[in-house]
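Missing here is one protein chain; the remaining ones are kept as they sit in the complex.
Chain naming follows the written order as A, B and C, and within any one chain the residues start at number 1.
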Amino acid sequence: MMHLLYQIFIDPFVQMAGAPDLLVQTLWEGFVGGMLYALIALGFVLIFKASGVFNFAQGIMMVFAALTMVGLYEKGVPAPLALLLAIGVMYLLAVAVERLILRPLVNQPDIMLFMATFGLTYVLIGVGELIFGGSPKEVPTAQLGLPKGAYDIHAFGGLVSLQKIDIAAALIASIMVAALAVFFQKTRIGRALRAVADDHQAALSVGISLNQIWVIVWFTAGVVALATGIMWGARSDVSFSLQVIALKALPVLILGGFTSVPGAIVGGLIIGIGEKLGEFYWGPLVGGGIDSWLAYAIALAFLLFKPEGLFGEKIIERI
Amino acid sequence: MFYREVGQFKTNYAADQAIFPIRQDRIGLALILLVAFIVIPLFGGEFLIASVMIPFLVLALAAIGLNILVGYTGLISLGAAAFMGVGAYACYKLSTIFPEVNIVVWIVASGFVSAAVGVLFGLPSLRIKGFYLAIATLAAQFFLQWCFQRVPWLYNYNTSGAIEVPTHTLFGVPVTGASATPVTRYYVVLTIVVGMTWVAANLVHGRIGRNWMAVRDMDIAAQLMGIRLLPAKLLAFAVSSFYVGVAGALMVFMWLGAAEPEAFNINQSFILLFMVIIGGLGSLIGSFLGAALIHILPIIVRMVPDALGIPIGAATVEHLTFIITGAMIIFFLVVEPHGLARLWAIAKQKLRVWPFPY
Amino acid sequence: MANAGRACDTFPKLMRMHAAERSDRPAFRHKDRGVWRTWSWRQAYDNVRGLAEGLREAGVVHGDKIAIVGANRPMLYWAVTAAQMLRAVPVPVYADAVADEMAFVLENADVKVAIAQDQEQVDKLLSIRDRLPHLTRIYYDEDRGLSDYDHTDLQSLESLMAAGSAALQKDSGLARAMDASIDHGAADDASIMLYTSGTTGRSKGVVLAAGRSVAAARDTVAFDHLNDQDSQLAYLPLAWVGDHYMNYAQAYVAGSCICCPEGPDTVQDDLREIGPSFYFAPPRVFESMLTRVTIRMEDAGALKKKMFDHFIAHARRWGESILNRQPVPLAARLHYALGEALVYGPLKNVLGFSNIRVAYTAGEAIGADLFSFYRSIGLNLKQLYGQTEAFLYVTAHPDGAIRAETVGLPAPNVHIRIADDGEVQFKSPGQFLHYYKEAEKTAETLTEDGYVKTGDAGFFEEDGQLRILDRAKDVGKLANGVIFAPKYIENKLKFFPNIKEAVAFGDQKDFVTAMLNIELTAVGNWAERNGVSYASYQELAGHPRVYELIKGHVDEVNAALAREPRMAGAQISRFLILPKELDADDGELTRTQKVRRSFIAERYAPLAAGLYDGSEIADISTEVTFEDGRKGVISGRVRIADLSPHAPASKERAA
Partner (left out) sequence: MSERETLLSVSNVSLSFGGVKAISDVSFNIAKGEIRAIIGPNGAGKTSMLNVINGFYHPQQGQISFNGVMRKRMKPYEAASQGIARTFQNVALFKGMSTLDNILAGRALKMHKSFFWQMFRYGPALDEEIEHRKFCEEIIDFLEIEHIRKAPVGSLPYGLQKRVELGRALAMEPTLLLLDEPMAGMNLEEKQDMSRFIIDVNQHYGTTVALIEHDIGVVMDLSDRIVVLEYGHKIADGTPDEVKSDQKVIDAYLGVAH
């Protein structure tokens, strides 16, 4: 018994202190993962804020977008053009979603829209696999101007290896987050998007129809998904197994709250880093693979104390 | 049109509160049971019984379980398959530890294990609501699935990592394993499903069902009427998990004969949720209809191209199934958000007031 | 059995017999608190005895008058029998009567005890109590809202009955006395007093004798083969002879079951639930039912509508022949059978008519179309002609010879003759004794040889069936001498679903005119379909397009009148649509919903004048009574429409 307690509560920290380079390496990987989680979560937040839809398909949109780009490339389309085409496809998707799902389901309870995004998930999986096949694909990083290789830094009493693609991912993620923040705060459309979350009438007064706003939001979320998908893909491969990773963005949302951009970032980092640390230092105790659920457990633990998330608005129930 | 309700008056509350107050419904139900218990075993082929009816019944039972939670109590769960897994593994362990006990007893008992686990994962439901709760149930899904993979004790340290069902007998007749005939397995499944459906109907039509629905429709008002949310929700989790767990045990023991942890993955959870949504939230009939549609659809997708002579790969069939399922969900949500059950209710209402339109 | 030999010539004796012979058969049902409470003949009889004993102890004796005010409730029917058991005379009063009307009846009848259904009726009774010196006690059935009332002279029937039953239980002497009281009941006892609706003038209390009532009911029960397997829905006013005869008297004779609906809003549902085998309704009920059928079918899908119309057309062609067991080609029969499965059967099911063996309509003339519609879908609907003074039946349709225009052959043991001036006169087994306290009126109504003057003009058709034209004194002549039968014309108008009420004028005038009421449901529905917007009944009634619509109907009536030689000269030349619905509360209709023509002519004098002075618009301002009893004034301009008459059918075409 004592041994078990020791293994849980003491030993991991001894390990961390004993090999700081490994700790830093783990933290870095957690950080990069966290940034990407944050990016996926951001897609959710965008859509939730503007249309009140909890878009379960966000994860699959990421896979679908990346798959479209890579699939087109594999079919002989030059990479930059494939990227542009993929962006175009995401636009078409946004239009289709607005037409076929949002518009007919407007005024239905939120749960209905949530369920509809399940349907969307399935359709996207089916279509993606039907057209591009189910086998994993490699992202043409070079053609997209993404770096390869790693910087090896000798520090913390050992070797810390920073993959260049990870650095690029972290940078791009940061840039996108910043860009979105600026977009929301400073631009007219961005303000309209924020307004629409609170009051549909207010949005109309800005001169943009609700339907246009939905298209814009879904398109933006699609572009974010594309970027995220390429990053993840570049780190591993593009395949539908990425979808499970996308699901990890959900605990991020719980943590950060559905409506908060900073929440998505902080939540992403907490989950990303917590998960890596947990898997690396505690995972072996129970046979490993705990990263499949650890993120949820962390989020759940937070949730029990703060049901509205870290940055969510305090819920005052009115009757 | 077939309903002739004139003269069907009730002289006491017991008759008026009956689950099937209309005589024609009772006759219809009796006919369905007659077909299920006699016609299908007598005239159904092995394919119909083993590949259509048994899976349909098992999935319907799971859908009823999930419907109790999602449809009747309004708590979304994305982890139903994991609870099927709990039932399956519990039954597996129980029957290997005590092989001499009747397997049907263990199938039912495994429901209790599932219910207990369900209550555990239902605890956060008091503080967490709506989408947050839906995501929280994913924790159950991933954690339990991880257990099935990583806890060797659960699968008796088999090298394959899968569980396989040995032969068990009931009154000397093999009911599980390779030597059990489909008809025997069908009867076991059918009896359990019919019995449990009856119990579910009793529950949802009584005080407990009303409390669940009150919590679902307006939890604040429910509280102010003295309904305590946590017990009501936990009971829903327990009953739901019980049903789903028994369905899981039936799935492995009566249908597949063996299972890997992947059988209980998140996709299976989604499929169950689809059955409930397409079938109709808050409807037992809907659970059956949804299960029938979602289970039978792929069979048809597979058979149609064959029948038309179009060669089509197994992978393509799967992709098409995905697309059709997804499109169908969207279609149903747009056209009839309350699912097949509502269509059935509308059709029934039309028949009752025929020739009037409403 | 003690009473087997004795003839049952009173209702208490009949009830005692049923209690013995079919003690467990249902006698009464009442949908109360959501389910059909049922009382067997035995239970009902015991309850009645309890009530009777309670009333006796309260001092009710032979000859006392007991008012009964309320909707159809077993308890109130029992009160009727309980009164009869004591040889007192029950006086049912229309439940929707306003306090003033009620005061008249109760005062006139010297009522000693009043039995009320609920708080509403008790309130009315208390408000008129000063005018009723003989009234000693009030009993009520439903206690809601009454607990705080002064109970000195007020008591619940429930407790009265309980006390009475307990007393009978305890004291066998009392029980024997009650038996004796039943035995003492004699055929010529006054059994009930029903007030006429008073189409003309004040209402009169018609006193009916027990023996005659039972005898009349026996005849018709045999005529229609009613027995203890039958059931009927009692939803018509207790005070109306129709209810007293059809439900009370016939059920007591046949031993069938009286079913009381839950409330006025649920009659249609309750009818469907109980599925009676015998049904009685005035034409307006059948009419509004058909209107609803038509309106609901308007909303049906094109295919279903087509199917419905097709089979209804087929039924109109063959249905009555099939019902009348006349020879019909096999193909048509099969076609009809298919229709029965697809349309008629389900339609009868939703209307609650599936189990009906015999249905009657009476009280007013019924439109031929309306009448044959129900018959064509297989409902054995028949017409009867009668009045309170006859204890309802004078004539009735025999099976197999049923025509909408006639009211049938004389009922068993009824003698009918047409007086020289065309008035129908009869002598019947159920015939009344006299008008209460109105010897003069009684004498006026009876001929010297004991026939009753009906006041209706009519004649016998060749097959011996009676045909009623109108109230004899209403039949007038136009200035040019043409016969003018207002009711005849009004009925033709009212057969259109869009027209609710019609009042025709023309006596001593140059031409015929009419004031109409539109039927809000039907016309409102039409308006919705045709994009006619309106904010109020008044606006809809005055809408030019509604005038056009109604004008079409009036024109059709004219065309029909033109085909009848006797009536061709009495076509409608001008009409208007009244801006408000005629209402019994305003005195424009009787409580049985018959129009009071002269009253209306007076009340709407400017309009009546407008109809004849050629003006296109007339102004009117009139008082109305709202639902809650408040009064208000409706005023406005009413348009008057002109029509050109049709040429009478030429002799050549007729030949």
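Throughout what follows, contacts are C-beta pairs under 8 Å (C-beta built on N, C-alpha and C of every residue); 3 or more make two chains touch, one makes a residue touch a chain.
Please read all numbers here as calculations on a predicted model, not as lab measurements.
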{"item": "Residue in contact with the excluded chain [from B:36, B:52, B:194 or B:213]", "value": "B:213"}
{"item": "Residue of B:24, B:51, B:223 or B:267 touching the missing chain in the full complex", "value": "B:223"}
{"item": "Touch residues of chain C, complete complex, unshown partner", "value": "33-34, 144-145, 147-148, 262-263, 265-266, 269, 627-628"}
{"item": "Chain B, residues in touch with the chain not shown (by the definition above)", "value": "12-14, 16-17, 19, 199, 202-203, 205-208, 210-211, 213-214, 216-218, 220-229, 235, 282"}
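The rule is short, and it goes like this: only the chains that are shown with their structure count from here on.
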{"item": "Contact pairs, highest-scoring chain pair", "value": "A-B"}
{"item": "Central subunit by CA centre of mass proxy", "value": "B"}
{"item": "Multi-partner residues of chain B (each touching 2 or more other chains)", "value": "none"}
{"item": "In the complex with chain B, residue positions of chain C that touch it", "value": "29, 31, 34-38, 272-275, 293, 296-297, 299-301, 304, 307-308, 342-343, 345-350, 352-355"}
{"item": "Interface residues, chain A side, partner chain B - complex", "value": "54, 100-101, 104-105, 108, 110-112, 114-116, 118-127, 129-130, 134, 244, 247, 250-251, 253-254, 258, 286-290, 292-293, 296-297, 299-300, 303-304, 307, 309, 317, 319"}
{"item": "Touching residues on chain B, where the partner in the complex is chain C", "value": "1, 3-13, 15-16, 352-358"}
